[in-house]
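With one protein chain held back, the other chains of the complex are shown just where they sit.
Let's look at subunit A:
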Amino acid sequence: MTQINVRVDGASYSDDVEPRTLLVHYLREQLGKVGTVVGCDTSNCGACTVHLDGESVKSCTVLAVQADGSEVTTIEGIAEGGELHPMQKAFHEKHGLQCGYCTPGMIMASIDLLKNNPDPSESEIREGIEGNLCRCTGYVNIVRAVQQAAGEMSSTAGAQA
């Protein structure tokens, strides 16, 4: 067992983990962060996407020990002060989800996409989230949601500037 110290969604945790433990299993099984889910075993579906020190990662492809000393943000930690993150709000308002299983990963990947490209075109959005699979929506409304969030986040950023 290896000891790790991680901050997850703003709280600090100190745990012993087997070195082979995947970050997603640590989040789900040891911390109870079950909002982040597992959808495949080949890093194709992206359902497990979280932010590791601000960067989007598939948490099934990261060992828990690699997160030692890091800051992890999950779908459960992006709403601030009782306010939904603009991406969460956009997925709701544009009907960017149906069963919702891919949604946590899709939202986390989309936030990261906008961090790197605040004003993406439709094709840039489609290519930017191609590492996240959705079986319900056909992606049209997910693209619309990311577009709405991009508009909202850039205007917010503009107002703050």
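Here is the rule we go by: contacts are C-beta pairs under 8 Å (C-beta built on N, C-alpha and C of every residue); 3 or more make two chains touch, one makes a residue touch a chain; residues count from 1.
We adopt the following convention: contacts and distances are computed from a predicted model.
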Protein that the absent chain corresponds to, by UniProt name, given "Sarcosine oxidase subunit alpha", "Hydrogenase maturation factor HypA", "Xanthine dehydrogenase, molybdenum binding subunit apoprotein" or "AzlD domain-containing protein" = "Xanthine dehydrogenase, molybdenum binding subunit apoprotein"
Ask   = Out of A:I111, A:C134 or A:M153, which touches the unshown chain?
value = A:C134
Key: Residues belonging to subunit A that touch the chain removed from view   = 18, 20, 28, 33-42, 44-45, 47, 74-76, 79, 82-84, 88, 91-93, 95, 97-104, 107, 122-123, 125-127, 129-143
